[in-house]
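Removed: one protein chain of the complex. Kept in place: all other protein chains.
Order as written gives the chain letters A, B and C; numbering starts at 1 within each chain.
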Amino acid sequence: MFEQLFPILLLFVVAAVLAGVLISLSIFIGRRTKLGKKGQPYECGIDPEGTTREPFPVKFYMVAILFILFDIEVIFLYPWAVISKELGMFGFIEMLVFVLILLVGYFYILGRGALKWD
Amino acid sequence: MIDTTAASIDFSIIAPEIALLAAAFIILVSVYNKKMRNLAPVIATAGLLVSLLIAIEQMGNPKTGFFGMVTCDDFTVVFKILFVISSLLILMFGRRYFVSKNIDRPEFYALLCISTMGMMVMASTTDLVVIFLGLEIMSVPLYVMAGMDKRSLESNEAGIKYLIMGAFASGFLLMGIAFIFGSSGTTDLRRIAADFQFIGENYQLYFNAGAVLTLVGFAFKVAAVPFHSWVPDVYQGAPTPVTAFFSVGPKAAGFAALLRIFNFGFEDMEFISDIFWMLAVLTMTVGNILALRQGNIKRMLAYSSIAHAGYILVAFAVGGSAAMSAAVFYLFAYGLFNLGSFAIITQLEIRSGCKSELSELSGLSKAHPYLSAALTVFMLALAGFPPTVGFIGKFYLFTAAIDGGFIWLTIIGVLNSFISVYYYLRVVKVSFLEKFEGTFVPVKYTPAMMAVLLITLAGTLGLGIFPEKLLEISRAAIFAFL
Amino acid sequence: MFGITHFLFIAVLLFGVGVTGVLISRNIIVLLMSVELMLNAANLAIIAFSRALNVMDGHAFVFLVLTVAAAEAAVGLAMVITIFNNRRSINIDKYSLLKW
Partner (left out) sequence: MTENIYWIPLLPLLGFLVNGLLLGKLPKRVVSLVACGTVGGSFLLSLMSFLELKAMPPDLRLIEQTLFSWISSGDFHVNFGFLLDPLSSLMILVVTGVGFLIHLYSVGYMSHDSGYGRYFAYLNLFTFSMLVLVLADNFLFMFVGWEGVGLCSYLLIGFWFEKKSASDAGKKAFIVNRIGDFGFLIGMFIIFWQVGSLDFMTVAAKAPEVFVAGGTLVTAACILLFVGAAGKSAQIPLYVWLPDAMEGPTPVSALIHAATMVTAGVYMIVRVNAMYILAPDALLVVAIVGGVTALFAATIGLVQNDIKRVLAYSTISQLGYMFLACGVAAFSAGIFHLMTHAFFKALLFLGAGSVIHAMSGQQDMRYMGGLRKYLPITFGTFFIATLAISGIPLMSGFFSKDEILWKAFSSDYGHPILWALGFITAGLTAFYMFRLLFLTFYGKERMDEKTKSHIHESPKFMTIPLMVLAVLAVVGGWIGMPHIFGVTNYFEAWLEPVISSAKPAVGVHMLTSAGGDTAMELMLMFSTVILVGLAIFAAFKIYNKRPEVADSLADRFKTPHNVLLHKYYVDEFYGAVIVRPLIYFSLFLWKIMDVLFIDGLLNGLAKLYEGISETMRSVQTGRLRSYATVFVIGVFILIAYAVIE
């Protein structure tokens, strides 16, 4: 019985405990120094000018996001590839439809100019 | 060997979905052409109409296909009709709003179609996996639609809040489905319903936990307290026609899934009824009380939509065919007058600078007597006054509850609906009994807006006086799977 | 004995970490990652169950869930970009224009 109950109880406990532990850990373990030097990137040398966070062009994000999507969609090709012989023509047509749907998306982003690099 | 015979793969079952998807694809591909871009609403309307016609054609002809993954009975069809009609109405009055806010983009119409398709998928299956997929197909476009006004900080915020909370809730739902799958060995509700007693003592706990988590996932979608917190923020921040869309379709889809799962799949679970009881009471009460002091109409309607979810949850606590058909009836009724009220708010917001604050309505009855009369009718319907369809819906719901012996729940429900009258009639009071200072910008009605107002008005009053047909339809929907 | 319970233990643990992450993190990106963690925890549970029950359904389901998660992440990231452009901040606690 306990075996079965365990994961569910855990769900209760872990979330509650973990939240408490993580917060208190950062309070107790983390040392806090108020020295101004600690906040600086370099202890010696020239102070950096401006911010280190150079804004990337949005293009990078865009391409990355789109890459994730198309990358993940390809997952569906694997199972089909494994049993494509058993599925035969039917599976092939289904897969074509699937790729077609992907293509619609692809044409859309092309049309919107999301992939234009400059 | 996998069965790929024609009997199992029957595309006629999912023809309404295909029509919507086709419309969405055409719109997406048409971004190449300027002229075609402007045709997006027309294409979407055509897709929805075709889908509606096919759906009506499917009525009374139950079918199952795709290896039992897709079921198309009267229940499905009734909900499909509800989704399509609500999307159509939104399409009709949304365009002008988007144009006036300068956010009219063809993508919206594609997203609308895809989201509607997701709802249809949710309603047309008895398989938890497919329900989950439908939910996501519906939700992801909703997130985008909430944040579609890119320059508006409110809209941004609504979008991101909805997305994170929605994904969070999906996580719980998925965990719930995992537990149910683990303890019963299947995700098909029909098999779960058939083998229910088969679940061994040891797996009962997993199953219960899974059922609760699944319930939580859908409670989030239908905005039941305490899973409601996103509702007011998202409703207020999203562009008004989008808010109108949120308040009807997705909510009905959530309830459709709940109906399938808990009234059909897990019928015999005693404690689920108790949970619904608690949720219903909490949802009604919190929704109504929080709505009391709202100054923004959209936010007020958000809380009101929470409260209405509470009334519908009463039916789930009661169970049985009468209560369930009352819930379906109520969803239709609520869709009608809620869309009507949102149409009026949209119409008012088209005036520049309007932020749908309650105070902006003062003296409306003098400037726009017909508009304010229509608003009054919708508010009365929301409050459940006779002879509107809102009254019939509530009456039907509460008599079912009384018949089921849920007297206290009924009393709480009636009390709540009286509290709600207070804030609905405040809108009437402000528009009729308060003086307006300043100058009125005249409102121009587009023919489409006029049509929406007339349809919803006629529905609200007409179905209040002749509810017979709708009652029959909602009963047919429930008897489809009983 | 190494069995289903252990997988579930890991799954629930991951899920709990995800929930905790949503509750305590202020960075929207971290929030999105936490949510993904929750979905993948559920995936792990499904796979474990599927193996224990010796059926393939769960495996197929997991593929679907993965794509769903990717779609949510994509939309989420796109939104983060927009909102960052407008507000210059991805601290979720600062997004409280809409309240009460």
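Going forward, a contact is a pair of C-beta atoms (placed from the backbone, for glycine too) under 8 Å apart; a residue touches a chain by one contact, two chains touch by 3 or more.
Keep in mind the model is a prediction, meaning the values are calculated, not measured.
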item: Touching the absent chain when the full complex is considered, from B:209, B:315, B:449 or B:480; value: B:209
item: Option touching the unshown chain, where B:181, B:262, B:396 or B:481 are the choices; value: B:396
item: Option touching the unshown chain, where B:238, B:286 or B:328 are the choices; value: B:286
item: Residue in contact with the excluded chain [from B:186, B:229 or B:446]; value: B:229
item: Those residues of subunit C which, in the complete complex, touch the missing chain; value: 19, 22-26, 31, 92-93, 95-100
item: Footprint left on subunit B by the chain that the document does not show; value: 160-161, 164-165, 168-169, 172, 205, 208-209, 211-213, 215-216, 220, 225-227, 229-230, 232-233, 270-271, 274-275, 286, 289-293, 322, 325, 369, 373, 380, 385-387, 392, 395-396, 398-399, 402-403, 410-411, 414-415, 418-419, 421-422, 425, 429, 432-435, 465-468, 471, 475
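FYI, only the chains that are shown with their structure count from here on.
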item: Topology of the chain contact graph, where touching chains are joined (line, ring, star, complete, other); value: complete
item: Chains most often in contact, by C-beta pairs; value: B-C
item: Rounded Å distance, subunit A centre to subunit C centre (Cα mean); value: 10
item: Centre-to-centre distance between subunit B and subunit A (centres being mean Cα positions), rounded to whole Å; value: 31
item: Contacts with 2+ other chains: residues of subunit A; value: 4, 8
item: Contacts with two or more other chains, residues of subunit C listed in rising order; value: 11, 15, 19, 60, 71
item: Residue ranges of subunit A in contact with subunit C within the complex; value: 3-4, 6-8, 10-11, 14-15, 18-19, 22-23, 58, 61-62, 64-66, 68-69, 71-73, 75-76, 79
item: Parts of subunit B lying in touch with subunit A, wherever the complex brings them together; value: 1-2, 4, 9, 25, 28-29, 31-32, 202-203, 205-206, 209
item: Parts of subunit C lying in touch with subunit A, wherever the complex brings them together; value: 5, 8-9, 11-13, 15-17, 19-20, 23-24, 60, 63, 66-67, 70-71, 73-74, 77-78, 81, 85
